[in-house]
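Every protein chain but one is kept in place in this view of the complex.
Letters A, B, C, D and E mark the chains as written, and numbering starts fresh at 1 in each.
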Amino acid sequence: MKYKKLGDNILYNGSQIKPFWAFQELKLKGSSIVSWIGPMKIEPEELIDYEDVNHEIKSDEMIHFIIEHFDIQPADIKTCYHRQRMFVMIVKDTLCEFGIKTMRKGDDIYFKGKKLSVSISTCSNSSMKIHFGMNVTNRGTPEDIETIGLLECSNDFDYEKIDVCIDKICKSYIYEIRSIEEDITKTKVF
Amino acid sequence: MKYKKLGDNILYNGSQIKPFWAFQELKLKGSSIVSWIGPMKIEPEELIDYEDVNHEIKSDEMIHFIIEHFDIQPADIKTCYHRQRMFVMIVKDTLCEFGIKTMRKGDDIYFKGKKLSVSISTCSNSSMKIHFGMNVTNRGTPEDIETIGLLECSNDFDYEKIDVCIDKICKSYIYEIRSIEEDITKTKVF
Amino acid sequence: MKYKKLGDNILYNGSQIKPFWAFQELKLKGSSIVSWIGPMKIEPEELIDYEDVNHEIKSDEMIHFIIEHFDIQPADIKTCYHRQRMFVMIVKDTLCEFGIKTMRKGDDIYFKGKKLSVSISTCSNSSMKIHFGMNVTNRGTPEDIETIGLLECSNDFDYEKIDVCIDKICKSYIYEIRSIEEDITKTKVF
Amino acid sequence: MKYKKLGDNILYNGSQIKPFWAFQELKLKGSSIVSWIGPMKIEPEELIDYEDVNHEIKSDEMIHFIIEHFDIQPADIKTCYHRQRMFVMIVKDTLCEFGIKTMRKGDDIYFKGKKLSVSISTCSNSSMKIHFGMNVTNRGTPEDIETIGLLECSNDFDYEKIDVCIDKICKSYIYEIRSIEEDITKTKVF
Amino acid sequence: MKYKKLGDNILYNGSQIKPFWAFQELKLKGSSIVSWIGPMKIEPEELIDYEDVNHEIKSDEMIHFIIEHFDIQPADIKTCYHRQRMFVMIVKDTLCEFGIKTMRKGDDIYFKGKKLSVSISTCSNSSMKIHFGMNVTNRGTPEDIETIGLLECSNDFDYEKIDVCIDKICKSYIYEIRSIEEDITKTKVF
Partner (left out) sequence: MKYKKLGDNILYNGSQIKPFWAFQELKLKGSSIVSWIGPMKIEPEELIDYEDVNHEIKSDEMIHFIIEHFDIQPADIKTCYHRQRMFVMIVKDTLCEFGIKTMRKGDDIYFKGKKLSVSISTCSNSSMKIHFGMNVTNRGTPEDIETIGLLECSNDFDYEKIDVCIDKICKSYIYEIRSIEEDITKTKVF
């Protein structure tokens, strides 16, 4: 599984959740996790979550993670949501190590009751995709819900720490997936 | 998914990891999570982890969790390990709420470098099984590795809190599995 | 699995066979069976059965059933057709209890050699869908095949009985699916 | 799918439910349905249904059907139970054509509230197995439940009709499975 | 599995790789292998291989094979690529019997370092598709890679032999798939 951190300030508009985005746009072949910092504004036609219809999904500055898995064929949405949960738990755990204690509910992370993140999973027949976005600040987020950004969670947190934090999250996730693969090869089944 | 907490001081000897144990011994039908406090001494013939061969797996007092899932047919060890990881993350998270900050590596939990838990997953064609055991004290644990028990992690922690903690872990896990089921029903796939 | 009977006289135009129709149109989340009485006229672009191309699929008044299942991931057309067959057998059985003895061939039901019903199954990666439509009368059905409606099968049958019959069919199907889930949890496998 | 009717009066002792029985005992290779008339007395160690433990499963004379499917790999118990239900519905339907109106609940068939049949499904990783047994008479059946045999359901029913009935059931089931295979090849999926 | 050899000089434009092409265009229902001789010019919008984007895929005269499988549900791209490899190995083997010794790398066949063939696999949820095209001559092939046609590989090879060769390849592949089905039914699993 490859990890690539993009330097550009790319808009997450929902198109990146499509299968093969990493290969088509970044020439990144195979299972991968891509991360960058940039705004979010999801086009209605790119919505994956039917419950999000008629809601604005936007933020001026977020850390984005796009994950794609090809290891399970056919891909299925159930396994994908298991991995999404594992990823979100790793995010929560990593933030905690940086002194930011959050609360998780399903695939959402909250700080003092304020929404810090958005996430969705989807799949095609051949790959599983996960998007996880976490506000850096709450600027440009929807007005109908209380939101917060990482920089507002802690005075201690800055872009340098964000950068370290992103690396740690991605490497932990990659390690987790690989360690599961390894555990299978030592386990008796009935 | 059913949750049952047993009052008896049952020995975990490895036989409980077998499929249909909950139904055959407890008349608990369907997917379930069972928990109790008791010693552990795994019989060599019940070993599931081929890396554990020739190691003693024992402890005088542990919190045991036995999970069985029938929702995916055929059952597979890969999905089972995903759920095991989710469970262990929930345990770590819950302990943290009780003031016990641990470190997780794969399916093991450590406190200040000392091993706090053991875990294994397995499956048959029709069900997935998970065992997670966490030392209450380090009495009776193997001498060749450094271990610790919950009561030794914090002066604050006692049997009453353990009881609350067990409930919280089990309910969080059940909620998590159900919330994944629900998320599937609102998600567009490609 | 949820059951909803619609009071409106909705046209079945084939769009209802699409995954997530129940959620998008009726806010019905999860596995469900929806039933209503209304006409049918399938738009060519909504055809699922490649053998129906260039055939008119229409009727002035039918009982419609739309089933969606999310319990198996990934969804597959083979399992879906097994469930469709089970559903059609339940329909035949229920009609028999109301004194209407029909003949079944695959997913079609006939009364005295006249076609009483239409049915199709399909799936996406994440859900299985079944449509079953049964003529209330034969008005507006295609002229190139002999058709019949329930009211023409028996003088005894009326809208009140149709209403009871619909409930019975849906409840029997829901019971059947649940009883299968339960049988899995008591069965030894090799 | 092959169909073989055995002339011998073979005891059903539960060993026939094991995968590859038809190949090992009858040199019948591949998916098959085997039928014969004979007694039943299931050895405790051959029990598949954990709910049957400590119950006597016996009858002096039954029609036995043993089905094995290799078409789905890996085999799974859920699909197997779907097929069992389809088979039992076909049995009920066929009996009805012979004038015997029965009531079905899950995989059991009753005549006037009396149990007429027993059934179980199971699988290994590579094949699905179904046993369905129907009393010819109620002689030798357990005393703790009310049972009945086909000959006691109708004065009209005799061994000649039983023979015709067996053929009809088996051929209908084989046709059903094949028609599902065919429907898959004409169906658009999303 | 059906085999059909077309007499017409049909252009392979990439549309034939779509699921259900054989049924929709040729009324060929079920798993099949179709073969014909004709040119190739793939329309950009029909490209399946993301690595082929911006490359010309063309040839004036090729032997085309289009395979579709419905036997595994849901269909998956991994199994499909296994079958494609088996097919290409059979092609290489058959050519060898006709005195043309080629070299294979993945799904490509080379003669003295020159590319002789193109191939792709894909699937929908319900069927697996394979295209394999082999140049009869190298006329009209892209100029940026060295290519060759069968007639240029050997003076001995002519259209009559090509015809025999096509039959042999198709029959060998059909035999192979069927022999796998049969081997399953004689094999003990753990």
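Throughout what follows, a contact is a pair of C-beta atoms (placed from the backbone, for glycine too) under 8 Å apart; a residue touches a chain by one contact, two chains touch by 3 or more.
Note that this is a predicted model, so its numbers are computed, not measured.
Colleague: Need the list of shown chains touched by the one chain that isn't shown.
Modeller: A, B, D, E
Colleague: Decide which residue listed in E:L26, E:M89 or E:I174 touches the omitted chain of the complex.
Modeller: E:M89
Colleague: Looking at A:Q16, A:Q73, A:T94 or A:T147, which makes contact with the chain not pictured?
Modeller: A:Q73
Colleague: Out of E:S59, E:T122 or E:N138, which touches the unshown chain?
Modeller: Result: among the candidates, E:T122 touches the missing chain.
Colleague: Mind pulling the chain B residues that touch the left-out chain?
Modeller: So the residues of chain B touching the unseen chain are 50, 74-79, 123-125.
Colleague: Considering the entire assembly, which residues of chain D contact the chain that has been omitted?
Modeller: Missing-chain contacts on chain D: residues 20, 23-24, 73-74, 125-126.
Colleague: Across the whole complex, list the residues on chain E that are touched by the chain not included here.
Modeller: 18-19, 47-51, 72, 77-79, 81-83, 85-86, 89-90, 92-93, 96, 104, 106-107, 120-124, 176, 179-180, 183-184, 186-190
Basically, only the chains that are shown with their structure count from here on.
Colleague: Treat each pair of touching chains as one step and give the shortest count from chain A to chain C.
Modeller: When the steps are counted carefully, the minimum from chain A to chain C is 1.
Colleague: Under the document's definition of touching, what chains do chain B and chain D have as common neighbours?
Modeller: For chain B paired with chain D, the chains in contact with each are C, in label order.
Colleague: Chain A-chain E contact: same residues or different, taking over half shared as same?
Modeller: The interface of chain A with chain E is built from mostly unshared positions.
Colleague: Which chain's mean C-alpha position is the greatest distance from chain D's?
Modeller: A
Colleague: Between chain A and chain D, what's the gap in Å when you average each chain's C-alpha atoms?
Modeller: Centres of chain A and chain D (C-alpha means) sit 51 Å apart.
Colleague: Can you list the residues of chain E that touch 2 or more other chains?
Modeller: Residues 20, 23, 73-74, 124-126.
Colleague: Considering only which chains touch which, label the overall pattern as line, ring, star, complete or other.
Modeller: It is other, because the touches fit no line, ring, star or complete pattern.
Colleague: Okay, what are all the chain pairs that touch?
Modeller: Result for touching pairs of chains: A-B, A-C, A-E, B-C, B-D, C-D, C-E, D-E.
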